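Below is one structure, written out as structure tokens; the observations come after it.
Omission of a single protein chain aside, the complex is shown with its protein chains in their original locations.
For clarity, chains are labelled A and B in written order, and residue numbers in each chain start from 1.
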Amino acid sequence: MPLETPEKWYKPFNREERIWMAIILVWGFIMFLMMPLGHLGKQNVSSETYKTTPDEFRKTADKFIEKYQVRDKDGKRVFRKGIAVVEAPEKEKGDAFLVARSWQYYPILVLRKNKTYRIHMSSLDLQHGFSLQPQNLNFQLLPYYDFVITMSPTETGTSYLICNEYCGYVSKVQAHDTMIGQIIVKE
Amino acid sequence: MSATDFSDQFRTCQTTGLKVHRPAQRLIWINAVSAVVFLLIGGVMAILIALTKWQAIHLLEQDLFYRFVTAHGTNMLVFWIVFFEMAGLIFGSAVVLGSRFPGIAFGWFNWGLMITGAVMVNVMMFTGKADVMFTAYPPLKAHPLFYLGIILFAVGALLYCFQFLYALVIAKKEGWHKGSLPLFTFGLLTAAIIAIWTLLSGAIAFVPTFLWSLPKTIIPDGSFLRINQVDPEFFRIAFWGFGHSAQQINLAATVAIWYLLAHLTTGAKPVNQKMCRIAFVLYLLGINLGSVHHNLVDPGLSATYRIFNTSYLFYAAVIGSLIHAFSLPAAVETAQRSKGLTRGLFEWLTKAPWSHPGFSGFALSFVIFGFLGGVTGVILSVEQLNMVSHNTLRVPGHFHMTVVGGTTLAFMALTYYVIPLVLQRKLIGEKLAVYQTYIFAVGITIVSAGMTFAGIMGAPRRHYDIEMSNAVFQFPYATAIKPMLSLVGIGAIIAATGLFIFIGIAVLSVFFGEKIEPKVEKHVPPHAAGAA
Partner (left out) sequence: MSDSNDGVSLGQKMMDNIFFLLAIGIAFPGIFYFAWGLLEIFLFNNKQLSDYLIQTGQFGGK
């Protein structure tokens, strides 16, 4: 009885208990093995991280935008809804930068299908939740931490960056629930 | 001071024969009543925010939504559950062992710290000074009194945990109890040890954050207490050492309560004490490592660290749960079969006391926590799967199965025993209690299902408006997402009905139920040195 004091209870297991213990130990071992084995696959969380400051990251991102922003046929810089549109370099040619801040992701990155990109991501102020939809890929972005994600888009189209880490609000149009960005993939 | 000074302070329970230390009973009373007060606040918040997630209704405004999500989370996860657990610790030590609870004034002091902290935190939240969610991640900053309130509450609870350990020592030393702890108390001991770890981790997270939140007028530049920045990942590691481990306290306590309820309703006895106790010890070794599943997609951590810790130490803690998954039904089946219910494979189950809220609450909680909640938790704890679920609504879908369908439902079922047996009041509305467990279980399962499927489709959590009507772009979520969100609202209405029935029965019974006269009897330590 769970309320009674047992006497000498450290006794061997009986047959059913041994069978069950064997099953769950084997099952636990298999489940554990799946974790490092799964890590040998191609879709894993990055560990590549650099320490930075919001100021340094913002300035670096601005230089990146300056260099790679898409220009129209008159040479003018292209923006969409006020956000710079930037053609990201492939990883052999350089790194890309993505900034999260209350309450926007910038720039809008343009990627090419089947090419690989190294994207540095950080926040300028609070914690933000990088949530790429419709792929539903989610990462945590922190200030002072530059998170480098290496990714290769496999389909063309427009994806959206939602924020899924609560980051405050000041008004109906400046809030966690209006924070959004885009990533565009072309052929 | 000899132990016999306490002999006049006991009564004998007419149902169980347990010797109840009456000052301890009053401490149990105050902690249990406090728990239900915060359950009520959290419950009202729940229905308001659920009716906001239901896009067609979208009840609250933006600011109140975020405020009430914070208030709902904090009141439920912290105050409702921990106050109840403190009552449980006092019961599991003093009452189960037939011992005095040492330090009654200290016990009241600890309750005082906890209630002060809880009130402070609620005032800060409801006055809009702490719209930071239960997780309060820096650099989000709340009013200093929010952090101070949490710290006071945590200190009170931590002191209670140490007092619980001391009660176990005293019970043995003064001869109130001899030999191994009963399994129920052993389970609570595991919970208390996890709680000590939890609260220490919480102190490491919140004390620097509290100092950081204080303005320069109170802590000027140059002072050694001046903290200008809390490293965000440091906070996440320390906070989840508190936040998730707090859920593991709940797990250990809930499992202990399942053994107790199974016994009270069917006479079930643990089939093998060693197996059950090893399972609890596996929790001690491995379960708190799993908190890293909150950091699976964070920067700055290696894969080895992540994998090792989210495996719960090579799945040691999961094996603990799987042992209980065997041991509890085995105990019930053995007890039922010994009553002659041996027809076919399952008569022991079909003829179990399903119309008894103690049994239905235990059984429903066992299925929802163990199979739905625990399994989804282990799934979400895998690195690759976490990438497609982190911070989506799938996460609240998981934890409403464990914390609400599991722990809260088990605590409710236990309360139907605590009120007559410990608090000595006859239940008012006892017939409704039967239905209450089912209504609550069905409601919360629907809520969790809605959240899980919406999250799989990418819906973010803690988000006021997934249609993003005020943003520069709108992401076109799958059409099925809106019906899923409406399930959250519908399920919440059903669950809230079950919740308010429970609170109604509990409050009416505790304050207006017919008093059961205590059988006051002298009780001296039966195993004291030199006793007869």
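Convention: a contact is a pair of C-beta atoms (placed from the backbone, for glycine too) under 8 Å apart; a residue touches a chain by one contact, two chains touch by 3 or more.
Treat the numbers as computed from the prediction; the structure is a model and nothing was measured.
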Among shown chains, those touching the left-out chain: A, B
Looking at B:Gln25, B:Ser201, B:Gln336 or B:Thr376, which residue reaches the missing chain? B:Ser201
Pick from A:Lys8, A:Lys42 or A:Lys73: which residue touches the chain that isn't shown? A:Lys8
Quick one: which of B:Asp231, B:Glu347 or B:Glu430 touches the chain that's been left out? B:Asp231
Can you work out which residue in B:Ala203, B:Leu301, B:Val382 or B:Leu427 touches the chain that's missing from view? B:Leu301
Among the options B:Val44, B:Leu59 or B:Leu285, the absent chain makes contact with B:Leu285
Listed in rising order, the chain B residues that touch the chain left out are 165, 168-169, 178-181, 189-190, 193-194, 196-197, 200-201, 231, 233-234, 237-238, 241, 245, 274, 277-278, 281, 284-286, 288-289, 291-292, 295, 299-302, 305, 308-309, 313, 527, 529, 531
At which residues does chain A meet the chain that is not included here? 8-10, 47, 49-52, 56-57, 59-60, 63-64, 67, 94-95, 120, 146
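The rule is short, and it goes like this: only the chains that are shown with their structure count from here on.
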Can you list the residues on chain B that touch chain A in the complex? 16, 18, 62-63, 66, 96, 131-133, 137, 139-140, 177-184, 187, 229, 231-233, 236, 256, 259-260, 263, 269-275, 277, 295-303, 306-307, 310-311, 314-316, 318-319, 322-323, 326, 330, 378, 382-384, 386-392, 456-458, 460-465, 468, 470-475, 477-478
Footprint of chain B on chain A - complex, ascending: 1-7, 9-11, 13-14, 16-17, 20-21, 24-25, 27-29, 31-32, 34-36, 38-39, 41, 43-47, 49, 81-83, 125-127, 129, 131, 133-134, 136-147, 160, 162-169, 172-173, 175-182
